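Left out: one protein chain. Kept in place: all the others.
Moving on to chain A:
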Amino acid sequence: MNKANLSLSLLCLSLSALLSLPAQAHDPKEHMKDGHKPNCAAMKDMDHSKMDMTDPLVQAMMRKCTQQMHAEHAAAGDIREEQGQRQKQEETEPQPQPEPEHKHKH
C-alpha cells in the first residue's frame, strides 16, 4: 500500500468514526428492554377532585395511561385474533386419518 492510499484510508476511518459518534448518544430505545410500565392503577387512589385537567402535569399522566391502556388492549386483541385464527385453521384443516392397523405382528 502506498503512502497516498494509507492516508486516504486513515482519513476515511477518522470520518466514519466521527459519523458514528451520534449513534452512541443515549437513545430512549436503549431503555425499552429495562423499561417499566406506568403504574396507572395508582391514579385511581389520587384525589380526582383536586386534579386540574388543564394542568400539563395531569394531562401528561392521563396521556401516559391512555397510551398504556391502548397498548394493552391492542396486545390483548392480537392474542385473541391469533387464537381465533388458530382455531379456524384447526377446523378447516383435514383431520389426520388414523393409520390402519396391521393385522400381522412382527
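Heads up, the rule we're going with is that a residue touches a chain if its C-beta (ideal position, glycine included) is under 8 Å from a C-beta of that chain, and two chains touch if they have at least 3 such contacts; residues count from 1.
FYI, contacts and distances are computed from a predicted model.
Visitor: Which name from "AzlD domain-containing protein", "Transcriptional regulator", "Acyl CoA:acetate/3-ketoacid CoA transferase subunit beta" or "Cytochrome c" does UniProt give the chain that's left off?
Guide: Of "AzlD domain-containing protein", "Transcriptional regulator", "Acyl CoA:acetate/3-ketoacid CoA transferase subunit beta" or "Cytochrome c", the absent chain's UniProt record names it "Cytochrome c".
Visitor: If you put the missing chain back, which residues of chain A would it touch?
Guide: Contact residues on chain A toward the absent chain are 21-22, 24-26, 28-29, 31-32, 35-40, 42-43, 45-46, 56-57, 59-61, 63-65, 67-68, 70-71, 74.
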